[in-house]
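For this depiction, one protein chain was excluded, whereas all remaining protein chains were kept in their positions.
On to chain A.
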C-alpha cells in the first residue's frame, strides 16, 4: 500500500542553532542541520540518494540562501539520483514538494531537504543587506523588479503594506486586530528556547512600535537570523521501517493561477486561494480537521491572508478570527506558528514551518506541545509565489 499520493513521508528533522548572528558559516550550519535530520531518521549519509533545496545558491552565496544542493551533496559526499534547487517554484516549500515528487516518481528512497539563511550576519556588514537596494545590478532589466525599483520600492514591505492597506479598506480590518498575531506568536516563542525574541509583548507594545511602511509596524516584520533547517523525506516502504512514525505528505498546494507580479494579482488573497483550492481538492481532510497551522509570517498580514485563503475563516474575517488571540493560541481551536513563527522565532524562511509541524506531530515540542497533534498544514509565501503542505500522522 502506498503512503498517500506521493508515497512519501517525513522521517527525520534537524535544525542548527537559530542565532542573531551565528559565528558559524552557512555551510557549518547546513551540515549541522543535515546530520541531525539524517540521524533523527535513523539513517546514515550513505542512505541519502537525493538532495533538494529552495531556492538554492542562486546568487553566489547571497545571505538569503548561501548554500545550494550542489555544494551540500559535495561536502557530505552524497551520491544523488536526483537533486534540484532554484528560485522558480511555488514558494519556500518548493523543496518539500519537489522531494515528494521525486519520491513519488520513483527516483529516490531518502531525500534530504534543506534551507539555510544567514541574513543576520550579513546585516552586521550592511544594514540594508536584505532590502531590495541591491536586488538588481545597474539598469534594472528584471522582468519583475523593473516595475517596482524605479518607484523607490526598497523592501517587500512597501508592497505587502499595500496589501494590508487594501485589506483594511475592503474588510475593515484594523491594526489592533492584526497585532494579535505578533502578540500571540511571542507567547509561543516564550516557550521555545531557540526563539530569537522571547519577552512578552502586549497590544500596546505593538501599537507603539514604530511604523515602517503604513499600516505596517516593526512588530509586523519577521526577525533576521542565521539558521539551517533540514528534513528527510522517505519513500513509504522505507519510512515504515525507520525509527520515527512516518509523517505522511497527504496533499500539496502548488497552483499559481495569477501572474508573477506584486500588483497584477489579488492584493487581499494573493495566491493563497489558488494554492488552497488545489490542496483541499486532493484530500478528504477539511480545514476543521487540522490541529495546527504553521503559516508564513514574513509579515503578519500574510499570515492573516493564509488563514483566510486556506479556509480556516471566511474571506475578510481574518481580523476577527485572530482578535484576542484565543483561537490561535497553543490551547485554541487552531494553534498558529507554535514555535513563535518567523516573527519571534526567527526568519528561517519556509522550512522552519515544516520543522515545527513535524516536531508537534511527533509530540516532541516540549513546553509548547499542543494537545491534539495528528494533522498539520504548513504554508509559505507572499505575493505571487506560495505553496502549502498537508501532513498527517496516521
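By our rule, a contact is a pair of C-beta atoms (placed from the backbone, for glycine too) under 8 Å apart; a residue touches a chain by one contact, two chains touch by 3 or more; residues count from 1.
In the analysis below, contacts and distances are computed from a predicted model.
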Name under which UniProt lists the unshown chain, selected from "OB-fold domain-containing protein", "Amino acid ABC transporter permease", "Cytochrome ubiquinol oxidase subunit I" or "ATP-binding cassette domain-containing protein": "OB-fold domain-containing protein"
Touch criterion as defined above, residue of A:30, A:65, A:98 or A:158 at the omitted chain: A:158
Residue of A:54, A:148 or A:206 in touch with the missing chain, whole complex considered: A:148
Hidden partner chain, residues of chain A it touches: 128, 131, 133, 136, 138-141, 146-155, 157-159, 161-163, 165-166, 169, 210-216, 259, 261-264, 267
